[in-house]
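All protein chains of the complex are present and in place, except for one that has been dropped.
Moving on to subunit A:
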Amino acid sequence: MIRQDAHRIDPKRRAVIDPKKRQFATPTYKQQDYAHRLNIYEIPPTAEITLEQFEQWAIDRLKILAEIEACSYRNKSPAETESYITPLLQKFLPLSSNTSSPSGAADPRLKNERQKDHYSHFILRLAFSATEDLRRRFARAETMLFKFRFQKDDTREKRAFIDSLNLDWEPVGDFEKTEIAKNLLSSTPGLRGLEDETWYKVDWEKVPELVERRSIFLKKGKAYVPGREQLSMIVAEFTARLERALELTSRALPRLDEDDRLTPILNHLSKNFGSAESVYSEGEGYVDGSPITASSIDQLAQQHFPLCMKSLHVNLRKNNHLKHFGRLQYTLFLKGIGLSLEECILFWRQSFKGKTDDEFNSQYKYNIRHAYGEVGGDVNRRGKGYTPYSCQKILGDSNPGIGQTHGCPYRHYSVDNLVGFLQATGVSDKEVLRGVREDVGKMRYHIACNRVFEATHKNEIKKVKEDGSWSQTDLDTIVHPNTYFKRSYLLKQMSKAPKDA
């Protein structure tokens, strides 16, 4: 049961926050005291947080990472990035220095900021450890964030933070320093004298950036790094440790069953990481001026919904219930056609006949609001919650398991069941059904879907083509359920319009 602000941690959730702990026998229960502003994220969090916090913190961090990534994709200069990111950081993920408060690290405000930073990092690790590509992007964005913060850190605090890391840097002795003074001076840009610098010998692999720019003296595989180039080394260290940790996390990632409330959150976190290329464009499914309410869904489903949504609707009516992924697919679609959140909640409330209000509110409402972006802040850049699924997404999803009804009937139904269902929805033309069988046999599911659309809107399509009100581009292949709905709806409206308008 979700209680929005429960202070009790449920065991399943704890396992998720700290897979390492479950995996390995030596957990560190040490409560973190966050003495430093910066964190290299070696120790996973162990304290309890609420589900709301879990999500909100992750989403806030995700927002930052996505913006950082976007800046680098758009080739913004460091200065531009800084001026762009700074206010966002202040808003979503502030991290103040000890000097910002008279009580220093003991200030609860600082502790809270640091805890949020710490937890959100580890939550996103979970969400992003699944695939190599996500791991790489996550490590990259996190590294940029770390670097950004490190550069802005107070010098003394920075020093204390570095000292706390126990890095394997060998200081260069005075004798050697004098011996190679000339080389050090000429390979280290901007250096005036050697005296005030502490030099370290590290494996050159630790400072690849400096090596690549030829801004470091190398001798027999060791790089001679001046103290002020610590940034480079720390950043490399940070990346290396994070990459290793992500590998481990991906292997330790516990299997989460579908009823776990964290699964959709984690999935969507990773899916919304810079999904700017989404096929779904805003307004795709809205139909201007048409009142779409909970009570009109039954009729619309019958007339205008694509088969995937009809299937969900029929099942919902039959069982008074839908499993998680079906709910998600359908909710997003309904959002896409313009059903308001209030109406959508109403729709589901009425549909789940067997549930009490309490059950509904505690088990389902949250996810609906979540899909609308009502809770959890703005998930993606448009701030409208999750994007309705495209055909590609629906077709590509793993096969629905027993009792699950999401997916695309053309793909996930047996051919006979598919044809039966089509006939039940009024498609009886033998030629069309034969075509559907053929398409499905060739795995061209969306073509079958388009074929059915054309057959069921034959007259309307003929008309708009003839009177020239629609061009061929308005009738291109449908690759999104919301496009299906919108086109179907508009075609019906056109044909209703008086001929001599």
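The working rule: a residue touches a chain if its C-beta (ideal position, glycine included) is under 8 Å from a C-beta of that chain, and two chains touch if they have at least 3 such contacts; residues count from 1.
The working rule: contacts and distances are computed from a predicted model.
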Legend entry - Chain left out of the displayed complex - its UniProt protein name, from "DNA primase", "ETFB lysine methyltransferase", "DNA-directed RNA polymerase III subunit RPC3" or "Putative ubiquitin-conjugating enzyme E2 W": "DNA primase"
Inset, instruction - Kindly state which of the options A:K91, A:R214 or A:R251 is in contact with the chain not pictured. - result: A:R214
Inset, instruction - Quick one: say which of A:E80, A:E132 or A:E359 touches the chain that got left out. - result: A:E132
Legend entry - Option from A:N183, A:N320 or A:S414 whose C-beta touches the chain left out: A:N183
Inset, instruction - Would you indicate which residue among A:N367, A:T387, A:T405 or A:T456 is in contact with the undisplayed chain? - result: A:T387
Inset, instruction - Would you write out the residues of subunit A that touch the absent chain, in ascending order? - result: 131-134, 136, 183, 185-187, 189, 204-205, 208-209, 211-214, 217-222, 271, 275, 277-279, 387, 390-393, 396, 442, 444, 446-447, 477, 479
